[in-house]
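For this depiction, one protein chain was excluded, whereas all remaining protein chains were kept in their positions.
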Amino acid sequence: MTASTGRSYRRPIALFWWLSRRSYLLFVLRELSAVFVAWFVVYLLLLVNAIGDGAPSYARFVDWSGSSWVLVLNLIALAFVLLHVVTWFGLAPRAMVVRLRGHRIPPPQIVAAHYLAWLLLSAIVAWVVLR
Amino acid sequence: MADEITLEVARYRPEVDSSPVMQSYQVPLREHWAVLDGLTYIKDQLDGTLSFRWSCRMGICGSCGMTVNGEPVLSCATFLTDYAPGPVRVEPLHNFPVIRDLVIDIEDFMAKLPTVKPWIVRDVQSPVEQGEYLQTPEELEEYQQYSMCINCMLCYSACPVYALEPEFIGPAAIALAQRYNLDSRDEGAAERLEVLSSPEGIWACTFVGECSAACPKGVDPAGAIQRYKLTAATQTVKNLLMPRSKR
Amino acid sequence: MSTFHDVVVIGGGGAGLRAAIAVAETNPALRVAVISKVYPMRSHTVSAEGGAAAVSAADDSLDEHAYDTVSGGDWLCDQDAVEAFVAEAPRELLRLEHWGCPWSRQPDGRIAVRAFGGMKKKRTWFAADRTGFHLLHTLFQTALSYSDIVRYDEWYVTKILVDDGRAYGVVAIELATGRIETITASAVIVCTGGCGRVFPFTTNANIKTGDGMALAYRAGAALKDMEFVQYHPTGLPFTGILITEAARAEGGWLLNKDGYRYLQDYDLGTPTPDPVLRNMELGPRDRLSQAFVHEFEKGRTIDTPYGPVVNLDLRHLGAKLIDAKLPFVRELCSKYQNIDPVTSLVPVRPVVHYMMGGIHTDIRGATSLDGLYAAGEVACVSINGANRLGSNSLPECLVFGNRAGRAAAVFAARYRQAVPSAVQAMARDEERRLAEELARHAEGHERIADIRTEMQTTMENGAGIFRDGDSLTKASDQLHELRMRFAHAAIDDHSKDFNTELIALLELGFMMDVAESIIACALQREESRGAHQRTDFPRRDDERFLAHSLIQRGADGTGRVSYLPVTITRWPPGERIYGR
């Protein structure tokens, strides 16, 4: 039943509001990691294309990928992707409630399970590629 | 320890100000004094025109939320000595219209709350004479965390999505809906689904997570929303695969 | 401006919300409104920690609950009211369970109960140690489902409109805008809670300023048993934050400065390692608080900057039990006292906690005025007598909130009446008075806070745990003086928008009325009973004072005290025995 006076003050929102707090900035960086995920897909498809086109084409790709701007870009991308990994795994147990024989598994264990799966998969991929 | 500390308090008097102005006061710096004690000192001894809400001064009534040095906090549970030597900046909670000084307008939340039906919904009410609905401690634990919300609005104040999209139902209201969805006595989940999984509901949340960081009662609204996203999405897929079954 | 509702409930705490739901359920055709000076879920009920009593265990009986209540109240309870109360309490708590209250449970899913002070059986239902919080939010959220309950949130009632012995509504200020409105009604239910803020050191929230008692008193209703003010033995020394009795019920000990469980010296039983019902730390609050004063006089308390304290020892309970049953106690100690009860002693001292007295009502919640009802801490149906037992108050709010709601609904449906012009004139006068208060500048520039603080110390010194004729007479004189100064209190804030200084002024006015009636009743009662301990009359005197004091305002504004016999049904006055 409280009628607003109509005189109340509304604080304007700055365009770059996420600069105002560290936690907001971190959030925006986390969201931007998706751009680098997309870059990775592009890069991956270029690689696939190169391999599909034969050995010389693959060699050219490796040359190009060694050029400094591509390397730097990939390094930055890797940093962002790792930020993605850390935040994603950190938040995962908040969305899922896993139960084992009626008991809720404590969140730290769920996080640990994620990292374990991550290490395992990474090892398999590395093995398949480098075997 | 210095024996005084400066409070810089946001003043907004709609009759004279077009936007808030900061005013400084010197208050005693004493052990055990909360920011709220500083404010009541100002009101009682220095300036009776300062307006703010408070009641229980034990962190349970949810009235005294303010922005202190940029962070949304309960002013009765935030201590001056933690900010020494000061100054301490006290502003109203962000993301809400300011009625006066440190008093914000929370009618928006009060209007949204009933839309998520935060009460027990049952197809059949069994009469009280038949005794309690049984609920094991484990079933209680399932929703207990989400039942701790004191409606203090700190989460809304911390959430940038609420700032940008005032239609967003918001963290506390969704957590309260989940509190009932997860209660073994409740059968209203289907009724709450529509509002919760509307664009103004859970899908507006981008999991900034600041709501949970700000929450003084460990409610974890971000987690509640996230869990509900999973539930709602699975439900949608089920409905797509088996369009005829009702639930 | 004026709006009409069939029933207006003042107060959105446990009692007020329960009453509003009762009206809506009794007669859905009625328009019911809840007016509250804070958002309902901020009401003081939210602070209640320990639990709510109602018989549920197989080895318990209504008679035992009634006897504990009557003897705990030192035989000043009306026993018909007590019988109605214990009979309906279980049903009310179950209803709350059906509405979703997260009561703590036993492993098999049934309601769990805990021990509480002065109770011979375990019968206190609890939701961890946040019982009031869960109870209030459950009621509030359930009330949201009744779309016909209209709420006036953050509206402050300044007057109950009464003409010719009948209530017609209220005048209230909308805080956000300063708008003053007359809200008329066929029935008014006062559920504004207690008045702990009349004292300097209290567990009570800032809003507990006895508004409803003063509103009813000014309107001509009688107040009852106002001299009975409960001190809770365990409050944190600076803040007055309550450490719930449940801490002792779970096994906590009270130790003096020598680490000695001093209660054994005060006829409260012998110490045992595990808690025993109605024994030692599980004695009633009045006796425990009085024991503290004696310890202080013997020099066996500990001095702190915030007064003498004793220690509450919870260490032997262990972290696991404390986290399961007393998590809020742990949170409060660490936040506000910087100590962890798992490893350290908790300093505590008696603190003003609860008002046994209040607006005189019958067992339907009806006051001495037609159409005016009251329930909850503001009322005195007389189930608490001279000393309330812990965990009886929350169920009281529910049982009598429900009863008052139903009675008011019936009344409102039967006696609809046009508002007499005298009432309209009265409302206009009140609106004018408020406008004047807002413009009030005073020559003397008395600060509201100064007068309030002095009133509080006056009450503490004059009508504390122990009082006597001299201290009370002195307090009476000082209050009289403060009354004069109050007329010159200044207000700096002349704005209409959320003017909390104006509210503080009005609250202080109400508190002065309450303070005066406490002193007046205490002065007349020349005996010691329950929470009213006169050092000049140390014995209970059933000959003269097995009676309720009633105070009513005379035409000249002063109160007149008279007596009303206590209703005794089955339990004739006897000795209060604990620990034997």
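Order of writing sets the chain letters: A, B and C. Residues in each chain are counted from 1.
In this section, a residue touches a chain if its C-beta (ideal position, glycine included) is under 8 Å from a C-beta of that chain, and two chains touch if they have at least 3 such contacts.
Throughout what follows, contacts and distances are computed from a predicted model.
Engineer: Given the choices "ABC transporter ATP-binding protein", "Hydrogenase expression/formation protein HypE", "Succinate dehydrogenase subunit D" or "Autoinducer 2 import system permease protein LsrC", state the protein name listed in UniProt for the chain not shown.
Structural biologist: Going by UniProt, the chain not displayed is called "Succinate dehydrogenase subunit D".
Engineer: Quick one: which shown chains sit in contact with the chain that's not drawn?
Structural biologist: Among the chains that are shown, those touched by the missing chain are A, B.
Engineer: With respect to the chain omitted from the figure, which of B:60, B:161 or B:189 is a touching residue?
Structural biologist: Spelled out, the listed residue whose C-beta touches the missing chain is B:161.
Engineer: Under the stated touch rule, tell me which residues of subunit B contact the chain that is not displayed.
Structural biologist: 160-161, 164-165, 194-195, 197-199, 203, 206, 229, 232-233, 235-237
Engineer: Which residues does subunit A use to touch the chain missing from this display?
Structural biologist: 13, 15, 18, 28, 31-35, 37-38, 40-45, 47-49, 51-52, 55, 58-59, 62, 65-66, 70-71, 74-75, 77-78, 81-82, 84-85, 88-89, 95, 117-118, 121-122, 125-126, 128-131
Note that in this section only the chains that are shown with their structure count from here on.
Engineer: Quick check: how many Å separate the C-alpha centres of subunit B and subunit C?
Structural biologist: Whole-Å distance between the two chain centres: 28.
Engineer: Could you grab the centroid distance between subunit A and subunit C? Build each centroid from C-alpha atoms only and quote it in angstrom.
Structural biologist: 56
Engineer: Note the residues in subunit B that touch 2 or more other chains, in rising order.
Structural biologist: Within subunit B, residues 14, 99, 105 contact more than one other chain.
Engineer: Using the touch definition from the top, which residues of subunit C touch two or more other chains?
Structural biologist: Only 153, 176, 497 qualify.
Engineer: How about subunit B: which of its residues touch subunit A in the complex?
Structural biologist: Touching subunit A: residues 12, 14, 17, 19-20, 70, 94-95, 97-99, 105, 107, 138, 141, 160, 163-164, 206-210, 213, 220, 222-223, 226-227, 229-230 of subunit B.
Engineer: Under the stated contact criterion, what part of subunit A meets subunit B in this complex?
Structural biologist: Result: residues 2, 4-5, 7-11, 13, 17-18, 20-21, 23-24, 27, 31, 91, 94-97, 102, 104 of subunit A touch subunit B.
Engineer: Which of the residues in subunit C come into contact with subunit B in the complex?
Structural biologist: Checking each residue of subunit C against subunit B gives 38-39, 41-44, 46-47, 91, 94-95, 97-100, 102-111, 130, 133-134, 137, 141-142, 144-145, 147, 153, 176, 205-207, 238-239, 241-242, 328, 331-332, 335-337, 447-449, 491-493, 495-501, 504.
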